[in-house]
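This is the structure, below, for whatever I ask next.
So, subunit A:
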Amino acid sequence: MVNLLETDALTKHFGETRAVDKVNFTVRDGEVLSLIGSNGAGKTSLVNLISGLLQADSGRIVFRGEDITRQRVDGRIKAGIARSFQIVNLFDELTLLDNVALSIFSREGKTRWFFTLADHYGEVWEEALEILRHFGLESKRAQLAGGISQGERKLLDVAVAYALKPRLLFLDEPTSGVSTREKAPIMDVISAIVRSNRITAVVIEHDMDIIFKYSDRIVVMHQGAILASGSPEEIRSNESVKDAVFGPTHA
Partner candidate 1 sequence: MSEVPIALRPAATRSPLRIALWGVPIAVLLALLPYAVDPYQTILLGYGLTYAIAVLGFNLLLGYTGLLSFGHSAYFGVGAYTVAFMVKYLHTESMELFILGTIAASVVVTALFGYVCVRYTKIFFSILTLALSQVLWSLAFKFFWVTGGTDGLRVPTPKLLGFVSPAGADKIEFLSRGYYHYVLAVFIVCVMVMWVIVHSPFGKALQAIRDNETRARFVGIQIRRYRFMAFLVSGVFTGIAGALWVPLNGLTTPDILYWPFSGEIVFMAVLGGFRNFTGPIVGAVVFNYLKTYAVGFTVYWQAFLGIVLVVLVVALPTGIVGTVRLLAAWARRKAYRW
Partner candidate 2 sequence: MDLLVIHLFNALLYASVLFLIAGGLSLIYGVMRIVNLAHGNLFALGAFITASAVGQWFAGSESAWLFLLLPAGAIGAALVGAILEPTLLRPFYKRPEEYQLLVTFGILMILEDVMRFVWGPYPLSATTLFGKMGSMNVGEWIYPRYNLLVIAIGGLAGVFLWALIYRTNFGIVLRATSQDMRRASALGVNVNLVYVQAFTIGCFMAGLGGAIIVPSQSAVLGMGVDALVLSFIVVVVGGLGSLEGALFGALIVGVIREIGITVFPEIELAVLYLIAAVVLLVRPAGLFGKPT
């Protein structure tokens, strides 16, 4: 079984700090993987490197057999990588429908067209509506993205990424900033969509209940390196993981 994504000694420094230190990270096709670790462990930096927000100092990133280390962001998206953001990034002055439709227009290479009305692309708007429906946001489709609740914004962020029809989807803390009782429903929606469409997903999360419930595999990072990797049961019983992530005093 070929890995969907592999990094080879991927490294990123910020001055003196090694945010990502010679990391060999693999993602298998079709799995839902949780990336955990304490703050500053390097999770978001790793995702930033793979998605293209940051350029690596050294090392390689291989996606579906191709070296994408030097690829620009739009190239990586075309190759099939998409992401959501910890602090939600949306087009606040555009409607929910517009937000998702934009992904579709971009995916289809249609954003270059300036002599046709966007309204004429009926199939784009239908697909956008369908996606909003999957995410339970259909009723708010005409509202501006800046005016909906935080939980809805989190879902929309994922929906916008999902609309790109990626092979590999990075979700950076999809339930952060959301009230506890909203977290599970959000993850239910995301999980259902990801699994039914066979999208490989890497989720950065801090909530342990969510991690253990929804992941096929867990990768633990600590101080820029991968500490452990395995099934939820293996990780749960791993002492060094507990120390690193929760501190030595955790029972």
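The rule is simple: a contact is a pair of C-beta atoms (placed from the backbone, for glycine too) under 8 Å apart; a residue touches a chain by one contact, two chains touch by 3 or more; residues count from 1.
Selection criteria: all candidates are chains of the complex that A comes from, given by their letters.
All values derive from a computational prediction rather than experimental measurement.
Engineer: What candidate from 1 or 2 touches subunit A in the complex under consideration?
Structural biologist: Considering all copies, subunit A is touched by candidate 1.
Engineer: Write out the stretch or stretches of subunit A touching candidate 1 in their complex.
Structural biologist: 51, 53, 73-74, 77-78, 82-83, 85, 89-95, 98, 101-103, 105-107, 110-119, 121, 142-144, 147-148, 160-161, 164
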